[in-house]
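Dropping a structure here in structure tokens format, bear with me for questions.
Here the complex is missing one protein chain, while the rest keep their positions.
In order of appearance the chains are A, B and C, and numbering begins at 1 in each one.
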Amino acid sequence: MIINQKVSDLIELNFTGVVIVSEEPQNEFIQIQSEKWLDVAKYIKTDSELKFDSCQCITGVDLGEDKDFEVRYNFHSMKLKHKIEIRIAIERKKPSVSSIEQVWRGADWLEREVYDMYGIRFKGHRDLRRMLLPEDWKGWPLRKDYKTPNIYNGMKVPKVRKGWD
Amino acid sequence: MGLIHAEEMTLNIGPQHPSTHGVLRLKVKTDGEIISEITPVIGYLHRCFEKHCENLSYEQVIPFTDRCDYIAAMNNSFGYVLAVEKLMEIQVPERVEYIRVIMAEYNRIASHLLALGTFGLDVGAYTPFLYMFRDRERILDLFELTCGARLLYNYMWIGGVSHDLPVGFMEASYRFLDEFEKNITEYHNILSYNKIFIERSADVGTMPKEVAIDYGVTGPNLRGSGVKWDLRKDEPYSIYDKFIFNVPVGKGLMGSVGDCWDRYWVRAEEMKESVNIIRQALDKMPRKGDVHEALPKKVRPLKGSIYYRTESPRGDLGYYIISDGSSTPLRVKMRSPAFTALSALSEIATGWMLSDVLVILGSLDIVLGEIDR
Amino acid sequence: MYRDFGTIFLFIIIGAVLLIAALLLAKILSPARPSKNKLSTYECGEEVEGSSWVQFNIRYYVIALIFIIFDVEVLFLFPWAVVYKDLGWLAFIEMTIFLLILIVGLIYVWKKGDLDWVKYKVKYGQGRYQKLTKEKA
Partner (left out) sequence: MGFLENRFEDNIITAKVDQLLSWARSTSAWYFQFGLACCAIEMMATAASRHDLERIGMMPRSSPRQADVMIVAGTVTLKMASRVKLLYDQMADPKYVISMGSCANSGGPYSRQGYHVLKGVDQIIPVDVYIPGCPPRPESLIEGLLKLQEKIRHERPLTKNK
């Protein structure tokens, strides 16, 4: 898609060394490093040619047991009617990325849900709490190495084996 | 009188409440009757949809997509199925495309009928709810005619549909569509132009265009605020480019642009557009063709990922599917339109009275199964 | 004369009996199993946060006061209206003066804005709520 190439060139122009050329050609996305992500975010929202004013979806991904995490952002511009996808790789030990909650208000809840499911800390998020699970829930459920707890507040969680199978 | 300081009382419009459309809890700080702060608390219906998708094969996930947005189950599985077909580059026969569009549009009417009926309940009008459910039952009969189920259908398969249209479907549809058009004007007379209804919902909970776009609100809530954005028109998927229909946008007839009345009015007008689409689809549908023709033997898409959006009655329903070549998806993320609509609630509903807040919540038309997934 | 008092007394008796019967019947027949959870305040399924003994806004007290004043005023009108015919013009003039004084009070309260029951603090108010929009912080 031509738009994708134009966007990565523009980002490359303003923030040198941020865009990582990736080998997966099939889909249109831009892989960037997570250091200067907040400035890139502000840039693509305010730049006159891009104007990505609506943050459509933030997806957390656990690529495998020992592989890294990844956060994939889908942006969309209501005025210029084009969309892109930005991916940021996050290492598994201390997963954290800067939050874009002040830039797009819609990203607030989406980031809290990714934090709730994967434990990826979003630096700068004003109210980073669990979104869906109760506050005292231990563990990050959507990680590949997640064990379902046996007891939660006195209620058996896994299916009772006897008699039901 | 400034010396006397008035404290605020914290209330819970809690998980069990007749007008929270499901298990949503609103922690509310009230000063007298005025709401000074709202924090929605969700997660009471978190049924681990995304964890299920990582352990089930592609076609086993379809019943779970139905159960996410249980009021518009056809549109949900329609979005998922289209995403997987695009990933596998399956070309579906013409007749199946038409059947899917008909079913999706019928489900849109049924979902809007429920949304308008319960919104009437929130404002305090009980009889329109019964009128609208009478028509919704007629649509559910048509669904029952085709796939045997009333609410959760598992009708859309990857590469086709489960059953072909039964014999009496065409006549039943035409009969229903003619009567339903008259009913829509009847609903407008009962509820839309009712003085009390206008008094309660016009100018209340106005959501400006910028706030809606910033919060990622989509669908009838966004169109109610005056932004002309409808995926069926702007990013036509399936065969929506073959139909002629216009997209109703909030014009502020009774109050300001983007108030509760506008969101209600946009949904009511959309039902008329859906009726047009169904009529055109029924006329142009090829009569012959096997619906199970393009069903793949093994659903095993090649390595890759896709973000595919469709227009569900509540807004942009996006599926982000990552496949690693095996028969179970590595990750399926469902972008839920009601989730973002609810995140805008605390922005547009602060400062209103308690009863207005419930009207604003009703006008956003949220479904908790889709929010909590 | 005394017969009238009799009927009134009978009414009181029947009223009391019906009331007590309704309450007692429910108390006797219904199974009572009080427990700590059952007696806790119902708040949509959540534990109650904070208490309802809060300092309410002063405007509710002012509205209540104004209501009582005009309620008592109507109270004075009733007996006057009953014997209005045979009292003649003098009573009529007295009553109009009484009413005028109170109407002046009403106009004062109205102008002062104490009758505004609701003080909105709307963020995106338009149309009829335009003037209530908080200044954009």
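Structural remarks
Keep this in mind: a contact is a pair of C-beta atoms (placed from the backbone, for glycine too) under 8 Å apart; a residue touches a chain by one contact, two chains touch by 3 or more.
All values derive from a computational prediction rather than experimental measurement.
The undisplayed chain touches these shown chains across the complete complex, A, B, C.
Of the candidate positions C:Ile28, C:Val74, C:Leu90 or C:Ile107, contact with the unshown chain belongs to C:Ile28. Residues 133-134, 141, 146, 148-149, 152-153, 155-160, 164 are the ones on chain A that touch the missing chain. The omitted chain makes contact with chain C at the following residues, 27-33, 35, 37-38, 40, 42, 45-47.
Seen from chain B, the chain kept out of the figure touches residues 14-18, 22-23, 43-48, 51-52, 55, 63-64, 67, 70-71, 114, 129-131, 133-134, 136-137, 140, 150-152, 368-369, 372.
Rule of thumb we're sticking to: only the chains that are shown with their structure count from here on.
Contact with two or more other chains is made by no residue of chain C.
Contact of a single residue of chain B with at least two other chains is seen at positions 211, 347. Within the complex, the chain A residues that touch chain B are 24, 26-27, 53-57, 59-63, 72, 74, 78, 81, 85, 104-110, 117, 130-134, 141-142.
Contact residues on chain C toward chain B in their complex (touch as defined above): 43-46, 48-50, 52, 54-60, 118-129, 132, 134. On the chain B side of its complex with chain C, the touching residues are 1, 4-17, 25, 27, 31-34, 36, 202-204, 206-208, 211, 255-259, 347-348, 350-353.
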